[in-house]
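One structure is given below, encoded as structure tokens.
For this depiction, one protein chain was excluded, whereas all remaining protein chains were kept in their positions.
Chain nomenclature is as follows: A, B and C, assigned in order of appearance, with residue numbering initiated at 1 for each chain independently.
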Amino acid sequence: MQHILRLFILLVGLFAGAGSYAADAAPKLTTPDDLGPQIEQPIEFPHFRHAGDAKDGGMQINCMYCHTYARRSMVAGIPPVQKCIGCHQSIESVRDKPRIQKLFEYWDAKKPIPWKKVHDLPDFVRFNHERHIQRFYFQQDRPYQEVCGYCHGNVKAMTVAQRQKPLTMGWCASCHQKDHPVSANSTETGHGPNDCFTCHK
Amino acid sequence: MSVSNLLENWSKFRHTHPVDDKGHPDWEAYPSDIKWAMSIDLDACTGCNACSVACYAENNLPVVGKEKYSHGQAMHWMRIERYWDESAGVGEFDADKGARFLPMMCQQCEAAPCETVCPVGATNHTEDGLNSQIYNRCIGSRYCSANCPYKVRYFNWYNYPEQEKVWPEPLNQQLNPDLTVRTKGVMEKCTFCKQRTYTARNNAKTEGRPVQDSDVQTACQEACPVGAITFGNLFNPESQVAKQWKSQQVELTKEVQDKDEKEGNRLRGYRILEELRPYPSVMYLERVRESAV
Amino acid sequence: MGKDIREDIAWAQINKDVLKSLESPRKLYWVILLVAIAMVGVAVGCEIYQYNVGLGVGNFDNPNVWGLYIATFIFWIGMSHSGTLLSAILHLMHADWRKPIYRFAEAMTTFSLMTAGLFVMVHLGRLWQVYYALPYPSERWVWPNFQSPLLWDAMAIFTYLSSSVLFLYIGSIPDLAICRDNIHQGWRKKLYSILALGWEGTDRQWRNFRITYLTVACFLIPLAVSVHSIVASDFAMSQQPGWHVTSFPPYFVAGALYSGCAAIITLFIILRYVFRFEEYMTLPILKKTVRLTFAIAMVWTYLNCIEFAATWYSHDEAAKAVLIEKATGRFAPFFWGMIFCGSVVPFALMVKKWQTSIPVMFAVSLLLNLGMWLERWMIVAPTFSHGYYPWTWDEHMWPSMVQWGIVFGSFGWFTLLFMVFCKVVPSVSMYEVKEMVYHRSLAKKKEEQAVKEELAAKGAN
Partner (left out) sequence: MTENDFNRRDFLKVLGWGGTAVALSGCGNTSIEDGKETVTSYVTLPSYVIPSISNYFNSTCAQCEAGCNIMGRVREGRVLKAEGNPNSPINRGRMCGLGLSGVQAHYNPDRVRQPLLKGEAITWDKALGVIADKLNGVKGAEVAFLTGNMSGHVQALLGNYMDELGSKNHFSYEAISPAVLRAANKKAYGVSMPRYRIDKARVVVSFGADFLGAWVSPVHFSQQYAQFRKGSRPEGRGVLVQIEPKMTLTGANADRWIGVRPGSEGVLALGIINALGKAGLAIPADVAAASKAYTPERVSGETDVTVEQIEKLAALLKERTPSLVLTGSAAEGYAHGSQNAAAIALLNRVLGNIGKTVEASASVPFPQIAPTVGNRASLVSLNDGLAAGKYKVVFSYGVNPVFSAPAALKFKDNYAKADFKVAFAQYLDETAQAADLVLPLESAMEDWATVVPEYMAAPEGAGSAGYAQMSFRQPLMDKLYPDTRGIGDILLALLKQRKADKYKEFDDFYAYLRSAVLKNKVALGGKATDDDDVFWDETLSKGFVPMKGIAGAVSAKASASDLRLPSATADQEYPLRLIPAVSASMRDGRNANEPWLQESPDPLTTIVWDSWVEINPKTAAKLGIVEGDIVEVTSRSGTIRTQAYLFPGIHPDAVSVPVGYGHEAMGRYAKGVGANVFAMLDAVFDKETGELALNETGVKISKTGQRVVIVKEEGPVGGSQAGKKKIAVQVAADKVDLSKEV
């Protein structure tokens, strides 16, 4: 009977080991940033210049000034060329920079800029920017850079945007499991929906 | 994530049912304030097929063609059934009072037979009372369809978008970007136009108000030329669908409706195969035929 | 009636006879092997086609979403049961006639399970995502649905398969050691050396061996019963007419033992002929097996009647309609074929003259197997084409050549595995035959002693 006991202990040990591995394998919000590849864009757009802090020479423009649809649509949207020109036609000082010249080339030719998509979720996933912005920016009153940064990382320090977060299902779910305060001054908390149907389309 | 989560996680699938483990309905336990439901007035329904075509247009359903249709592989989430009166006996058809039409789609059962049997949990109950079908989770065991009493689940027997090329350029530009185009090997079915209910909920939430009838229409309801289909939140007493269910004395959580019917005042509401206790979310209203002529 | 195993056969003779079966095969062996490979080739071709194009090529439709694959899956699962019956249950019951034949029966168990497992794969719409059904801790925070009988099924089969492989292997260790000691060159020597795990036949080894063997045998019996009960719950747990039957688990288990016994008779006859095992696979053993089969056939028939009666007496109109459809609809030939093969043909097993007639038993066992395959098909198909909802009833669905091809190939796959096994592992358990002979000769000696003593006593008088 000793042998059976040994076998039993072995099996229990295996299962416990697997379980504890699982506990460790679960992604946490604090996992080190998983840097995606550097992507070549038609124009090397300097996010840090536009959105960066003043001390780093940035202009601290709100993300949603350009990605204006984020608060009212599923997608954040890439600004139309018109939007870039709107400011840049009156900023003479940088007019000769090669990137700006390129921009004006597109504008003059009335051609759209073929940006590469950096944060590209699988086709069967629905991510709603509006909901997240409404929840954390408007309702909970968090700073916009933090809210956008939950998923997009520290874009204000980047030139061309680069993916920093895993964007995997477990990563999404780990935040949806967490209790967040429902508004700025509330002790009441709530978590995101856990229906599969909410995010899978 | 740990072993304890194993038990916790899967049990969540069931807790959205208003029907507890002993089979007793329990509304109080319902996890949200929305329960989508439908009612279809068979007296108004003319069987014209507009709802079915609208469903094709809205939900990216593939047109399978004659050969596959002949193999019973059609993908119509909404099918129109045509019955005859059988006054002289079963199978003896009588056309004197016209035909009977019945639009049949997923009944979004509250205690759905399909949900419990899926080995991977690809179909489960949502908080707003739908049977969800998660295409990417589906491994194609087809057990759900095997256990569906209405047979309203449709399986992708082929790779329609890519190999069968059912949307030759430029027909593919018509595809609705709000939902996926399913590939081979996954089950699919009516979702009560989930993309629409989702948008309605989203907009209502942004505006900080509950969902109203005017926020959402399913594609079939929107098209129906005679307005036979009513859809809405059963929990909202102001919604048309809730009023109809109430006036017909049909309750979601009962498998046998004890109606207060007087002589000459039959209530028309009924649910199909209710006695199997799936608690379907679609109420049909009986067709009426004049007897004076 | 032939003779039973001679008690005075020498142990060396046993070794020699059995090991001969591992030597270079006869031509017939190669012919069978090639046919089997060809059959597997057909199935693989069909599966590749189906995998690439989609399950539609099998002529599945709505509502006939399951077809031959599930039916044949149950058939193979069922066939596995008798191996366990012979090797484990009869082992515990000290029925020594099982000893020469249990090894191949156990192998049959393993291989039919391996075949059945393939059908689970073949059946899936998205085979490449099959790992979703495994309960492994994943990044996605999701587990399979433990409510689903299909998941229980997968787990049961996996457990059963691993246990029977273990059982088969443990039981073969002493024989593998004999092989190691008797074969002096080549890769086989190495293989046997590794597999024999350093078996030397010491008393301690024998003691440990017996305990282990007994433990696994005990472990296997509830598994065998549960695995087919769980397969039955795939159907019984659903809500469909014709499936939602409480008696399904025992019915399935009985059916499983039945088809397994029939398969054992078939293989018994083939092995006996191919490897010239007349000495060991004797006709008395065959007779015992045949009688066992008959008993199980009657149990199965009884349970069949119960199922029909229960359907009839219940007020479930839909289930009744399915039964009537089976008996009178387009499935009628298959339904009555099943009744004939499953409940009428077994009476041939009770004809004494035929019990030991090789050709008759061969034919009968094949018919029984056919009947049992039809039974599985009759469980699966009619419920789909005649379910709750009359609008979706179907009269035209017929499995395509792709489905038939894969079913056909599965028999080749099983044969292939079995043929290879017979050339690698002794298909008659040498050490147990030796035990059996020893015990019998002891008994005989005792008897002779007693006679002698009696005679002596008489003589003394």
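Assume a residue touches a chain if its C-beta (ideal position, glycine included) is under 8 Å from a C-beta of that chain, and two chains touch if they have at least 3 such contacts.
Note that the structure is a prediction, hence the values are computed from the model and not measured.
In the whole complex the chain that is left out makes contact with A, B, C.
Of the listed positions B:Ala37, B:Ile80, B:Ala111 or B:Ala146, the one in contact with the omitted chain in the full complex is B:Ile80. Screening A:Arg6, A:Arg99, A:Lys116 or A:Lys178 against the full complex identifies A:Lys116 as the residue touching the chain left out. Residues of subunit A in contact with the chain left out of this view: 36-37, 39-40, 69, 72-75, 77-82, 106-107, 110-124, 163, 166-168, 201. In the full complex, the hidden chain is touched by subunit C at residues 126, 317, 321, 389-396. What subunit B contributes to its contact with the hidden chain is residues 42-44, 46-50, 52-54, 56-58, 63-66, 69-70, 74, 76, 79-86, 90-91, 93-102, 135-136, 161-162, 166, 168-177, 179-183, 186, 219, 222-228, 240, 243-244, 246-247, 264-268, 270, 272-274, 284, 286-293.
Rule of thumb we're sticking to: only the chains that are shown with their structure count from here on.
Contacts between chains leave no pair untouched here, as each chain touches all the others.
When the C-beta pairs in contact are tallied for A-B and for A-C, the bigger tally goes to A-B. Subunit B and subunit C have CA centres that are 44 Å apart.
Chain centres here are Cα averages; for subunit A and subunit C they lie 56 Å apart. Multi-chain contact residues of subunit B (touching two or more other chains) are listed as 1, 124, 137.
Shown for subunit A are the residues in touch with two or more other chains, namely 19, 22, 25-26, 170. On the subunit C side of its complex with subunit A, the touching residues are 137-141, 208, 211-212, 215. The part of subunit A that touches subunit B in the complex is made up of residues 15, 19-20, 22-23, 25-26, 72, 122-124, 126, 128, 130-131, 134, 170, 193-198, 200-201. Looking at the complex, you find that subunit C touches subunit B at residues 53-56, 59-66, 123-127, 129-130, 132-133, 135, 137, 141-151, 154, 234, 237-240, 384, 387-389, 391-392, 394, 396-397.
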